[in-house]
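Every protein chain but one is kept in place in this view of the complex.
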Amino acid sequence: MMRMRSKWIIGLTVAVTVLALGVFGCAKKEEPAKPAEPILIGGIFDTTGPTSGVGKDYAVGAVDAAEYINANGGVNGRPIELIANDYAYKPDKAVELYKTYRDKGIFLIQGWGTGDTNALSALVNKDQVVYMSASYDSGLNDPSKTPYNFYVGTSYGDALRAAMKFVKDTWTGDRAPKVVFTYPDHPYGKNPIPSGKAYAKELGIEVGPDQIVSLRATDAVSQLTNMKKFNPDWAWIGGTTPSAAVTIKDAAKLGLDTKFLINVWGFDENMPELAGEAANERAFGMAPFTFYGVDVPGMKPILEMHNKKHPDDKHLVRYVQSWVSMMVMWDALKRAETLDGPGVKAALEQIRDFDTGGLTAAPITFTPTDHRPNTTLFIYKVDAEGKQVPVQSSTLERKPEWLGK
Amino acid sequence: MSEIWIFLQLIIQGLAIGSVYALVALGFVLIYKASSVINFAQGELLMVGAYVCLALLTTYQVPFWASFLLTMAFSVVLALSIERFVLRPMIGEPVISIIMITIGLSLVLKSIVSAIWGTQIKVFPAIFPQAPIKLGQIVVSEVYVYTFLASMIFLVLFAMFFKYSRMGIAMRATANSNQVALSMGISVKKVFAISWCVAAVVSAVGGILIGNINGVNITLSAVGLKVFPAVILGGLDSIPGAVLGGLIIGILENLSGGYLDHFFGGGVKEVAPFVVLVIILMIKPYGLFGTEEIERV
Partner (left out) sequence: MQQCGIFHETYKEDMAIFQTPFIKFWMALFFAFLAVFPWISKPLNAALNTNTLYLMNLIGIYIIGAHGLNILTGFTGQISLGHGAFMGVGAYSSAILTIKLGIPFWVALPMAGLITALVGMVFGIPSLRLKGLYLAIATMAAQFIIEYAMRNWTSLTGGSTGMVVSSPSFFGISIDSDRSYYYLIYAFVIAATLFTKNLARTRSGRAFVAIRDRYLAAEVIGVNVWLYRILSFGVSSFMVGVAGSLWAHYVLVVNDEAFGIWLSVQFLAMIIIGGMGHVLGGIYGAIFMTTLPILLRIPEHALTQVYPGIFAIFQSLTEGVFGLIIILFLIFEPDGLAARWHTIKNYWKLWPFSY
């Protein structure tokens, strides 16, 4: 009995050891580099979570852009590989993905939301990983605080200021214009509000009580009933397109004369369809990017990719947004002296007046002391026929005191 | 807009939203009454109904009346297969398992819908007049009037069904005791299947109506969660309770949103029904019209 037991134990131990060695051996064997090893890029997208309504198209755009880059020579001959993963808008999931990418040696990430980008920014800057987010949160554009965070859209703070300026400039009444802020309970909605309010006060705009409309709202009657008491001339919407459409529809129903200025993620090609006639002459969008399919030189490769890969799909301006982010990244990768975080960061910070082929309202510039891509955006509106037309392009000063706010 | 009009507007809007809850709650109570199953996938049944109808209308260009009927037919088939393949093996299993299996079901339905139709919001072509109805200074979408009517019609139909029809009485007997029902020659399987079918159809009607208000997306299924406060308030096994509970929860939600948002920094609407739920459970767990269970050893 005793002898048999020890035999078993020895046998099993040997078996386990052999197996373990086998696993190690196999893993080791895979490591030698292939001829042109791709440059890995981490993707953290929301394709199933609360912002997936806009997030899925963004992710598809990034994946297509990666293919386009590879078809056009890659990074000095080396292809890139975008690892696209969904994090369902959960910050902890984003941290997990980030750590996985970092430990793979990835030094460049295409990320998504405001909450998680902010949460990761401490880690990212410690690890020297370049993080290009779809969150244009103003808190991320001050390189003295977040040197490794980049984005390509006009910051939310600047968008809000541009909106206030637009209100002031177009105001013709005798009294001060009245404005109310509506936004969802998310960092994306909340973060730009204080700087927007401060600027509104500076311009002499009267600000009413804030209203919270959740991203998943299916009606906003109680919020708008409250808003009606103050009866504002303009209202800011800091949500995504579905909740913005709900707000506008219910406002029209309740007979409010208020017009709405909507942040970048709340105004896209779906707006006229979702809000119907309610949006006409009522919905104004802050648009740092050209809408999908508009005839500008930069749109050509996008349409090519679209026709080649999924001609039946419908795309939004979100596709353009991630495309631009990938193109800026491509440019920096090609010029980077060293292919690592600091090298790409330095290359990004050398970008001066990067021509997006008309995909953005203005060329993009990054400097080592200022990560605001530009301070210009289009103001679109839905006209009386339900078409989205540009009203004007609005440029703010690059004031140093607005950096990071 | 004076205070009194604001108050009335909130009440009317609450009734409107509440009638949607009432519809879904009806389906929920029906399943519970017949088979003692707590269905966490009720909201998903609503969502699936809305999406199927939408797809028929837009992708296949079927006229509304036909797509409405086809959606009902689809709901019946869906409900039958759910009952047959998912719930029937669970007969006699503990409550925990049954709750979990309906949660599992809700995940599956949700992911199938998002794989087929994506997560972007989709809008119904205008079926009902878009211009709101005005009563003094109060406005309400016309769709809500239909929702309210639908919930009332179903309420009356179900109440009569349970009171007078053979099948309804058989269902009540089955709910009371499976074994007794079986020994009296009632086909318990048939009763379960029918209750699921009716519940799915009612939910799909709710889905189509609510989808007409502000479009359809994956978060539509969240309506299913609001059903719990409604049915607990009304009493889990009471048909009139479900309707009344739904309406009260709708009103409560809007009043709290209108008057309390100011103090709590917004979003009170989302949570108020659940606070009420906990309070009811603590003081009157069997709701307004629910059957009180008395246990004897």
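Chains: A and B, in written order; residue numbering restarts at 1 for each.
To be clear about the criterion, contacts are C-beta pairs under 8 Å (C-beta built on N, C-alpha and C of every residue); 3 or more make two chains touch, one makes a residue touch a chain.
What you see is a predicted model, and the numbers here were worked out from it, not measured in a lab.
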Among A:Arg161, A:His186 or A:Arg216, choose the residue that contacts the chain missing from this document, as touch is defined above.
A:His186
Residues belonging to chain A that touch the chain removed from view
1, 4-5, 8-9, 13, 23-24, 26-28, 30-31, 47-48, 56, 59-60, 63-64, 66-67, 83-86, 89-92, 95-96, 99-100, 103-104, 115-116, 118-120, 122-123, 185-187, 190-191, 309-310
For chain B, which positions touch the chain that isn't shown here?
38, 86, 89-90, 93-97, 99-101, 103-108, 110-112, 114-115, 118-119, 225, 228-229, 232, 236, 264-267, 270-271, 274-275, 277-278, 281-282, 285, 295, 297
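Rule of thumb we're sticking to: only the chains that are shown with their structure count from here on.
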Distance from the mean Cα position of chain B to that of chain A, given in whole angstrom
36
For chain A, which residues count as touching chain B in their complex?
47-48, 50, 52-53, 55-57, 185, 209-212, 214, 216, 218-219, 221-223, 225-226, 228-229, 241-242, 245-246, 249, 253-255, 270, 273-274, 276-277
Okay, in this complex, where on chain B does chain A touch?
1, 6, 9-10, 13, 17, 114, 118-121, 123, 126, 130, 132, 139, 141, 210, 213-215, 217-220, 222-223, 254-255, 257-258, 261-262, 265-267, 269-270
